[in-house]
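Removed from the display is one protein chain of the complex; every other protein chain stays in position.
Should a chain be cited, it is by its letter among A, B and C, assigned in written order, with residues numbered from 1 in that chain.
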Amino acid sequence: MANLSAKKGRDISVVLCGQAGQGIQTVEKLFTRILKANGYHVFATKEYMSRVRGGMNSTLIRISDKPVCAFIDRIDILVGLNKGTVKHLKKRITPETMIIGEMGVLGDEVENKNRLLDIPFSEIAANIGSKIYSNTVAVGALISMLSVKPEEVIDCLKQFFKDKSQEILEKNIEALKAGYEKAVNLENFSSIKIKAAAINEVKKQILVNGSEAVGLGAIAGGCNFISSYPMSPSTAVLVFLAQNSRDFGILAEQAEDEISAINMAIGAWYAGARAMVTTSGGGFALMTEGISLAGMLESPMVIHLAQRPGPATGLPTRTEQGDLELALYAGHGEFPRIIFAPGTLEDAFYLTQKAFNIADKFQIPVFILTDQYFIDSYYNTEPFNLKNCTVEKHFIETSENYRRYKLTEDGISPRGIPGFGRGLVCADSDEHDQEGHITEDLELRIKMVDKRLKKLDLIKQESIPPELLGPENYENLIICWGSTINIINEAVSNLGRKDTAVLYFKQVYPLHESANKLINKASKTIVVENNAAGQFARLLKIHADVNISHNILKYDGLCFASDSIAEKIKKLL
Amino acid sequence: MANLSAKKGRDISVVLCGQAGQGIQTVEKLFTRILKANGYHVFATKEYMSRVRGGMNSTLIRISDKPVCAFIDRIDILVGLNKGTVKHLKKRITPETMIIGEMGVLGDEVENKNRLLDIPFSEIAANIGSKIYSNTVAVGALISMLSVKPEEVIDCLKQFFKDKSQEILEKNIEALKAGYEKAVNLENFSSIKIKAAAINEVKKQILVNGSEAVGLGAIAGGCNFISSYPMSPSTAVLVFLAQNSRDFGILAEQAEDEISAINMAIGAWYAGARAMVTTSGGGFALMTEGISLAGMLESPMVIHLAQRPGPATGLPTRTEQGDLELALYAGHGEFPRIIFAPGTLEDAFYLTQKAFNIADKFQIPVFILTDQYFIDSYYNTEPFNLKNCTVEKHFIETSENYRRYKLTEDGISPRGIPGFGRGLVCADSDEHDQEGHITEDLELRIKMVDKRLKKLDLIKQESIPPELLGPENYENLIICWGSTINIINEAVSNLGRKDTAVLYFKQVYPLHESANKLINKASKTIVVENNAAGQFARLLKIHADVNISHNILKYDGLCFASDSIAEKIKKLL
Amino acid sequence: MKSEKFDMGDIDIAWCPGCGNFGILNVLKKTLDELKIDPGNLVLVSGIGQAAKIPHYLKTNFFNGLHGRALPPATGIKASNPSLTVIAESGDGDMYGEGGNHFIHTIRRNPDITNIVHNNMVYGLTKGQASPTSQRGFVTPVQVAGVILEPFNPLAVAIALNAGFVARTFIGDMDKTIEIFKKAINYKGYALVDVLQPCVTFNKINTYQWFRDNTYYLEDSYDSHDRNTAFKRATEPDKLPLGIFYINPDKTPFEENTGVYQQNDTPLFNREVDYGKLESLISKYALV
Partner (left out) sequence: MKSEKFDMGDIDIAWCPGCGNFGILNVLKKTLDELKIDPGNLVLVSGIGQAAKIPHYLKTNFFNGLHGRALPPATGIKASNPSLTVIAESGDGDMYGEGGNHFIHTIRRNPDITNIVHNNMVYGLTKGQASPTSQRGFVTPVQVAGVILEPFNPLAVAIALNAGFVARTFIGDMDKTIEIFKKAINYKGYALVDVLQPCVTFNKINTYQWFRDNTYYLEDSYDSHDRNTAFKRATEPDKLPLGIFYINPDKTPFEENTGVYQQNDTPLFNREVDYGKLESLISKYALV
């Protein structure tokens, strides 16, 4: 039996598997927090079914002494809480995988019984007083691998159960200890001890997931209005802002539908608020008329679009990068827009923050394009730095003869808001004159189209360049956008080739002018995307004027895995 | 004063101009019908404001002894019913333009009084009994130019006023005669006589506009269900089918909104009806979630999308080709579709007819992309031939173990409908198994995505090739799609160059494989489109893998004019 | 409560143990069975949500469409083939929230369909946000200070729209629910049945017990033919009455009114184009 910790520099991957409602989330939350508090780098992400109870879900937790922030297929330790665990994860389980669980539950599924550490969670928990402590028993078993003693995590437990009664806390401590004892005393236990070193800096870092990074970025961007309609996986951002609404004076309203949500938010911008919507798939499809309205009114707008697999209802709780082209072309008629696609938590925070300022500046819709994988993944990262965050308010106090759509050199008309200044603010969805009144003057129409579209030139000047990771003198270029970056980056780093670099686009439209050169410099280019049609490759063809040699596509509703994608890339090099 | 008819082979262009509600339409309708009945080729189109009364609208009527079917800027004869006529059309009026109108109304605007034929329509009409006969007085004046005598058009009048009383008919005959008399007796009248020969075949031809061609095509395609929400310019098709609903057993329902319209229509297809929706701009934006539903359910669907200038409300009664990319990418997730863009009345009829069969065959959404210019234009054309029209019903009678989404070689699962056969028909917007039940089997997900997308290969094999007009050995290729074809074709023909051909796409997606070769053969390529962004050129770049040398774009809400576009093309050659 | 005809056998049902949806599923199967409806002649139309998964759990034709959009396809289906029995069934968020406009206008349109709404006063599938019928003060992850909107009263609105059949049941009483389902399905025209259904996971306020304590049946003597009385009873401030609030026996269903079936009752799928007539229509355009 191999000692996991022996493979030097390798992190440990722990997967929890069970039914919805069985408490995997508690194990995950408590365990990752204990890990971080003890100085381990940690990454976690989950895949789950669209149901509230039952089914089979799993969470991956990676533990390392180096930063770790990507999904992998490999499972070192599998904690199975439910029958069906092995079947559910069969493709990822190898002979090396150690399985922790109850013999009574998993006994039938595990072929090599040697690999099964039998810990009767529920029996131990029942002895303490109730089966509900099973989860904490499991956590106790898990910490034992880290050579972390129960005493060292009492503070964590106290913090975690701070809203519960003293009795509950004590029972949980008891459960943790019992799980720990059971594990360390198991015969084949020592083989799975983890030797990753604890790093002091990690303790000061924050542990946030994608939706929290977007939500914190929104607050930093001055967001004070969110109107949305629940839809997985985008709801998390609505919930985050609602939870913080009292502290930050945010009006968080659940609209009757997505059409109302976006129209309400555009109204809010008109009156000077900084508004956003958060939505997914079909909800966004319903907002597309509103996107066009923002285009015509020249209203700022921030749209968080968390992608999931379509068409139609598709796979509501899974991941995909399938709505890029929809975001790019949504809305009838022609008008400019910006699409950010953050792939790291840091980028999610700063780009969301920036989205509000830039939407306000150019008076256009700005998208934050994420996906279920990104929203539901978290890792420790430096606390977001607020030093450079400011709320740039681009509206003006109007004077008497204010004209909302004044024709200016650069196409940007100073934006007034009603009740602030002595002018009148007239916003019109028809083609309009400079004052905002409906017009059928077709020469003016041309001027107004030009005015709206020429803002794109300015916007391009401020585009964020793609980020090159790896050697500057590359032969092969692996291109990705949005949520896949950490996965691709880990995969390509692990290949360790001096001729291969990664190009990461966090702004996917409009593209920075450097894109063409950077891509053409490579003799082989591979675009990796989480969709079936290769949408970003098409976008690059039109907007960066490049042809791509290869596509790696994935569309089963799961994200890429850094270990298996590395194999695929290797084959193409 | 030039004699118009002297310019050999040239047609005469008559423009009527006046307020909404002033009766231009009556003049136009009666006059064009008289023209056709008398053997003239005739083309008519209008431009109008988004209001029911007032404003300034105009209608162009072209009269020729050769087929004529395109807009031109040139005005030979201008009939002005209202003050402001000259200002409204100033860019198109030349010293050669002859103006017919009342001195009291137009006197102040017409600089060269010699060019004004003073016919006091309303005074003459009032003498007959009421000002409402003014329009017929104007028609009388117009026919005088054709050397058509009032007696020869009495039948036309009878037909035209067949639903009116005998008295009204007689008064109108009187008015027509009076207008005629007044005109022929005018001093400078003879100069505008038209010498175009009457052609017998024309009489047997039909005079239909774009919306009628689409509507007739729909009936020929077996359409028996239309659910839509009014929106200019698409409403005309809803009205046409409603008007014919009793005769053809069509259920025509005005839905409460566009979302309901498309969902109702998809429901109708599910139950075996052949349904369509007709919509424009923002109405279509609202349907995009439904498009995605059709994609996932693998439901046939026919969407008539009549474009108008956006964004948002834009210019509701004007024309633009601005929604091509929206139609192409509408709906979240990835699934195949077909987009037809008929540019001739014949194509509109046959492609709409075909749309129903092909939607049924491939179980996908099929678009008919038109625009206001196309919808509101008409000319004489051969009666649509029904010989090759059949309703190909692609659904089957189900047997006991029927599975709606059976995995087949080519991706097409036989489509059953409920209540026909012994099987159950289960349609699901979630990712589903072969039976149509919701699934989270992610390997099956891949199969289902592949199944849906691979239909595109079959569809491509049936794509309609672009039509080459002009010399086969071309140097220059003028590329257009949809409604502009007749205009571009006339313009390029008139240039009379042996090195320049026109390539007309009536199917814009997916493209026929010949597109690449045909385009690459030219050394210079010009895409002409009625939008500001050059959407079709972008589409060609991705899907035909070609680069275009020049774009000619127009986005003032008006269509191209064959005379002025010819100048523009010439400059680029 | 067994119903062989519609039973799916041993399937995995995605609802939480104890959920009121199970009761509705059983009641529905029983009702259909007792009405001797042929599964092949039935179409169950739903949107998206926990409730909206119901078509997957019984043997029937179904159209499981988009969230909020069950009624338009149900109308399209019924109007295309009136011989089908069509039931549109979804959650309260689906029917009264996202689908509110269709709710209003389908009632006005009056197709002969039965509209069953699983009203758990919460968004179940998306994990516990307020629905239009959530009561004031109901605290959720989004409504952090509790619901501040006036709860949607589906019965009062349906009565205001002059719906032909308006009823409310509580799934805690299966027998009575079956009885009312039967009447609703047999009613010729649009029939609304709002079914009170506990969500044991996300609605800890409106539990089985709460519904038992806060509902009662309209008296036997209640006359369901008076619209004003029906409105009054539907807007009572305290307890929620159960039963049939309003029946209007004089309405003609939409599909009969459309004219498409006046001379010809063939469903649309079985019709052919009259090309002769079309030819003469086309030739009319050759005339003035």
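One rule holds for everything that comes next: a residue touches a chain if its C-beta (ideal position, glycine included) is under 8 Å from a C-beta of that chain, and two chains touch if they have at least 3 such contacts.
All figures in this text were calculated on a predicted structure; none of them were measured in a lab.
Participant: Can you list the shown chains that the absent chain is in touch with?
Facilitator: Checking the complete complex, the chain left out touches A, B, C.
Participant: With respect to the chain omitted from the figure, which of B:Ile124, B:Ala252 or B:Leu315 is a touching residue?
Facilitator: Once the missing chain is taken into account, the touching residue is B:Ala252.
Participant: Could you tell me which of A:Ser245, A:Gln434 or A:Asn531 touches the chain that is not displayed?
Facilitator: Considering the complete complex, A:Ser245 is the one touching the chain left out.
Participant: Which candidate, A:Asn263, A:Thr313, A:Gln372 or A:Asn476, sits in contact with the chain we can't see?
Facilitator: A:Asn263
Participant: Check each of A:Ile24, A:Leu142, A:Val208 or A:Ala355 against the chain that is not shown and name the one that touches it.
Facilitator: Going through A:Ile24, A:Leu142, A:Val208 or A:Ala355 one by one, A:Val208 is the residue touching the chain not shown.
Participant: Based on the whole complex, identify which of A:Asp11, A:Asp76, A:Glu289 or A:Asp347 touches the chain you can't see.
Facilitator: Spelled out, the listed residue whose C-beta touches the missing chain is A:Glu289.
Participant: Spell out the interface residues on chain C facing the chain that's missing from view.
Facilitator: 97-98, 100-101, 104-105, 107-110, 132, 145, 148-153, 156-157, 159-162, 227-228, 231-232, 235, 254, 257-259
Participant: If you put the missing chain back, which residues of chain A would it touch?
Facilitator: 33-34, 36-37, 155-156, 159-160, 203-208, 212, 216, 219-220, 222, 224-225, 227, 244-251, 253, 255-257, 259-261, 263-268, 270-275, 289-290, 293, 297, 383-384, 386, 389, 391, 393, 395, 417-430, 436-438
Participant: Can you name the residues of chain B that touch the chain not displayed here?
Facilitator: Residues of chain B in touch with the missing chain: 21, 49-55, 229-232, 235, 238-239, 242-243, 245-246, 252, 254, 256-257, 282, 312-313, 316.
Convention: only the chains that are shown with their structure count from here on.
Participant: Can you work out the whole-Å distance between the CA centroids of chain A and chain C?
Facilitator: Chain centres of chain A and chain C, defined by C-alpha means, are spaced 37 Å apart.
Participant: Distance between chain B and chain C based on Cα centroids, please, to the nearest Å.
Facilitator: Measuring from centre to centre gives 41 Å for this pair.
Participant: Go ahead and note the Å separation of the Cα centroids belonging to chain A and chain B.
Facilitator: It comes to 46 Å between the two C-alpha centres.
Participant: Out of chain B, which residues touch more than one other chain, so two or more?
Facilitator: Within chain B, residues 259, 289, 293, 297, 429-430 contact more than one other chain.
Participant: Which residues belonging to chain C are in contact with no fewer than two other chains?
Facilitator: Only 48, 66 qualify.
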